[in-house]
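Shown next, in structure tokens, is the structure this report addresses.
Yeah, one chain of the complex is gone here, protein chain that is, but the others are all in their spots.
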Amino acid sequence: MHSLLLMALSLPSWQNEQPFLVTGLALGGVYALSGVGMIVLYRTTGVLNLSFGAVGAFGALIAWQLINHSGMNQWLAYLICVLFAGVVTLLYGMVFGPPLARRDPLVKTTATLGLTLILLGAMDLLWTSSGGASRAITLPTDNHGFMIGQVQVTTTDVIGLAMGVVITVITTAFLRFTKLGTAMRAMANDREITATLGVPVRRVEAAAWFGCGVLSGVAGILLADLVALDATTLTFLVISSLAAALIARLSSVVVTFVAAIVVGVVDAALTPVTSLSNYRDMTPFVLAAVALLVLNRRRVLSLARQEF
Amino acid sequence: MAETAELTSAAHSASPPSAPPRVERDLLVRIAVIAIALLFVLIGLPQILSLYYIDAMTQVAVYSVVALGLGVLVGRVGLVSLGQAAVLAIGAWVAARLLFATSLPYEVVLLASGVITMLLGTLVGLPALRMRGLYLALITLMLAGAITVVLSSLNFPNGGHGFSGYNGSQVHIPPIRRPGIATTDPAYFRYSVIVGILMFLLVLAHVRTRPGRAWAAIRQSEPAALAAGINTTLYKLWAFALASFVTGVAGGVLAGAVRYLYSIDFQTQDSIILLAVVLMGGAYSIWGAIVAALFMQLLPAILNDIGLSPDWLTILFGIGVLQVLTTAPTGIVDQLPKDLARLGRKIGGLARRSPASEGRAP
Partner (left out) sequence: MSTYHVVPRARGLLAFVAILALLALAGCGSSSSKSSSASAGGGGSSSSAASSGSGATSVDTSSCGSKPGVKATGTPINIGTIDTHQPGTDFTDGPNMITAYFNCVNANGGVNGHPLKLYVQLDQSQPSQVAAAAKQLVQGDHVVAINGVFDLLECTINQSYWKSLGIYEMDAGIAPECWSTPNSAAVNMGPRYSSDGAVQYALDQLHAKKIVFVQSNVPGTGYIAAGPAALAKASGVPITAMTENVPITDANSVALNLVNAAGPTGSVVLNFTPPEALVILQAAQKLGLEDRVKSWGCSTPCNTDFLAKALGPKWNHKLFVNAELTDPDDHNGPEMQLYKAILAKYGSSVAGGVGSFSQMGFVLAKFLTQALQTVKGPYTMASVNKAIVGIKNYKTEMLCDPWTYGKVGLHIPNHTDYTTTPENGKMITVQGCFNISTADPQIAQYLSAAKAAGVSTGQ
């Protein structure tokens, strides 16, 4: 009770809190980008792609290398990053998708960790931290923006947030209204039956993997700008981003997006609260844990087949 | 067979239980082999290894117990937890706090950290009552993330006062004490191996008796287990309690082994790597835990010794995870003998064939 009172006393004023709601939206956009990207693949292939962050980071580092050491035009470098991410993810999907197709979703998810670790190790070897090296990608959109209250919002922030919305809308529409999308949804439910119905399973899967890869490449560039161009940070950012996907029970793209924004805003809003500031990184984990426990409270028996 | 129990079912079909009459003889041979191996580890190893590798082997002893705990959850009950490294951190924190605050015998501290970690770790396992598979893995990962943040804000005890026992202004930080009988590195290595053996025996005692049978039933099919009158809630929590207890004790041994604890040494992603090595070693065999610990602690030490970047290890783990999941779901412990046998047959075949090809040569 006493500590609660103290906490209440150290709460910042609304005036102070306002700008953090704006930065929170940007942070929510960051979580949404990875969260939504992962859900898209999960809904189409049943694979939760944990290498989403690592692939994007690798692509972004390649782009950095091309821009800073080969003097390449930056848009071309970003295009190469996106293509790299798409191709690596596609290759992974083609090589490891089929042998794992009939396995448990958990096995498929764990397998993507393998790719994550390989990429993480390779990134740290190729772009070492020796001599205090630090890198950054600065998009031209960083220099444009507008003010909300006292806070400057850059065009990159807006793009980040908009990208989340666009991906959400497009994938929702795509899965619902197009033939390929319907095929993907069917396949996620049952690969065998879908194949017998004449859907070109391999091609549909390839499209899903490539699409997810492209998304991770785009997210990689944006996150390198919005968060940091650092292999470990970007690779394990998916852990926090997963929270939003979990709140949406890995099924709804829209709920994932909304949850990501909520997580971001709550996280940022805790920054000026001195007593909680160091604990604010817990926000995604705590919200996800609470949401899952509450959402699952009526399930007593885990009949696994339905779970997935 | 239910598709979910697939991680486990593959193992089951791959290593069918031996026929009853052979069990007794097998057991005797096995016990003899184990006894000789243990004598070698306890007496021989500290003599021939350098201090650098004795330290690495102490870590192996600690992490084999951690892997054992995760092995119980994954291999026996079919519950995948991505939070065990965080549970280990809790054990180490509790032990360090008690070691600084009290002068209790080390063994009592180990027991206490085991029990306290058991209580907290079982909380991490609570979600398992309602979910399994991917959801359980992810929610335990979320809890591990939260625990990591708390521990890094709280910091590990360094001889300070108050609840946290941490004093950020302190210089000349005192090392965490070791048991009086094991102050040197070789002695502490023996001490941790003996504690490890006790933990293995504890787990074996569970696996071979009623809880083990209940876990096997739950792993095969939870509804069937329920129908057979097994209290699935009790036994699932029991598994988490046992895994957390041994992991907590391992944390206590770790505290004395490293003597200084830093929150930077406990990351959320460690749990993921832990699961990876446990899968590589083999989650279904007791020996898999030791192989996993060798992977996680000895291999880095060797790579570091020969001057290879630790990044190669990360890459190697990645390849290992993919290899194990796609081709050898039962892990190295199960796969290696088969591979060796296959290799042997192949070499045998080549040897038989080569004279013929020589004869045909012009």
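In order of appearance the chains are A and B, and numbering begins at 1 in each one.
In this text, a contact is a pair of C-beta atoms (placed from the backbone, for glycine too) under 8 Å apart; a residue touches a chain by one contact, two chains touch by 3 or more.
Small disclaimer: the values here were computed from a predicted structure and weren't measured.
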item: Touching the absent chain when the full complex is considered, from B:58, B:81 or B:122; value: B:58
item: Of B:81, B:263 or B:285, the residue in touch with the unshown chain; value: B:263
item: Options A:30, A:204 or A:246, residue touching the unrepresented chain; value: A:30
item: Hidden partner chain, residues of chain A it touches; value: 16, 19-20, 23-24, 26-27, 30, 95, 99, 102, 118, 120-122, 124-126, 128-136, 138, 142, 145, 147, 151-152, 154, 156-157, 227-228, 230-233, 237, 240, 264, 267-268, 271-272, 277-278, 281
item: Residues of chain B in contact with the chain not shown; value: 1, 6, 9-10, 13-14, 50-52, 54-56, 58-59, 149, 152-153, 155-156, 158, 166-173, 175, 185, 257-265, 300-301, 304, 307, 309-311, 314-315, 319, 322-323, 326-330
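Please note the rule applied: only the chains that are shown with their structure count from here on.
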item: Geometric centre distance via CA averages, chain B-chain A, whole Å; value: 30
item: Interfacial residue positions of chain A with respect to chain B in the complex; value: 48, 96, 99-100, 102-107, 109-111, 113-122, 124-125, 236, 239-240, 242-243, 246, 250, 278-279, 281-282, 284-286, 288-289, 292-293, 296-297, 299-305, 307-308
item: Chain A partner contacts - residues on chain B that touch it in the complex; value: 2-7, 80, 127, 130-135, 137-139, 141-143, 145-146, 149-150, 153, 222-223, 226, 268-269, 272-273, 275-276, 279, 309, 311-322, 325-327, 329
